[in-house]
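All protein chains of the complex are present and in place, except for one that has been dropped.
Right, subunit A next:
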């Protein structure tokens, strides 16, 4: 009896102790888990707050962007067109511009004198089998063939540069001769003698001094075909 009873009691106590230990463990676990949950919750809230902030920033940007350019595609196209046209205008203003064609390239040489734009001349070049002039609108009295023979095959840049010099000088001389006829017609006697290249000008003019007029004759020779100023001037009385 008694020992069995005692054993039984001991066993019970042992079991109870075990149970208590288990319970304690479980409680500890629970407490840990609860703490973990809290931790995770905190973490989640932090991340949420970050995401919110990012989204707000995005929205803010979009709002700013969409507010100033409403029809974006159309405006882009127009802006692109404007800038391309401006670029082409710049090329044209440099005096020598070109466009690739099916069989070669077409150059446009523009002339100007001081601040006045004058005529443009075109050259249609073929590049195969060799570089040659297909057609052009250069005046016949400009020595195009000579210049082409010297430079067209070997140094096309030089060819265009020399041709442009000739054309600009011619345009400048012609413009000056026209202006002389127009603005000084009262001082010039008779007509101004000139020629196609405007490299020889002969005219008679009057100079008045103390109510007396003196007739003069001027003969201007433009020796340099690439220059729009005379190289020789003979004034006789």
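In the analysis below, a contact is a pair of C-beta atoms (placed from the backbone, for glycine too) under 8 Å apart; a residue touches a chain by one contact, two chains touch by 3 or more; residues count from 1.
Convention: contacts and distances are computed from a predicted model.
**Student:** Hey, which one's the missing chain according to UniProt: "Glutathione S-transferase zeta class-like isoform X1", "Prolactin receptor", "Centromere protein N" or "Cytochrome c oxidase subunit"?
**Tutor:** Its UniProt record gives the name "Centromere protein N".
**Student:** In the full complex, which of A:51, A:88 or A:207 touches the chain missing from this view?
**Tutor:** A:88
**Student:** Which residue from A:153, A:179 or A:193 sits in contact with the chain not drawn here?
**Tutor:** With A:153, A:179 or A:193 as choices, the missing chain is touched by A:193.
**Student:** What residues on subunit A make contact with the chain left out of this view?
**Tutor:** Residues touching the hidden chain, for subunit A, are 85, 88-89, 91-92, 97, 99, 101, 106, 108, 120, 122, 124, 135-141, 143, 146, 191, 193-197, 199-200, 202, 221, 223, 225.
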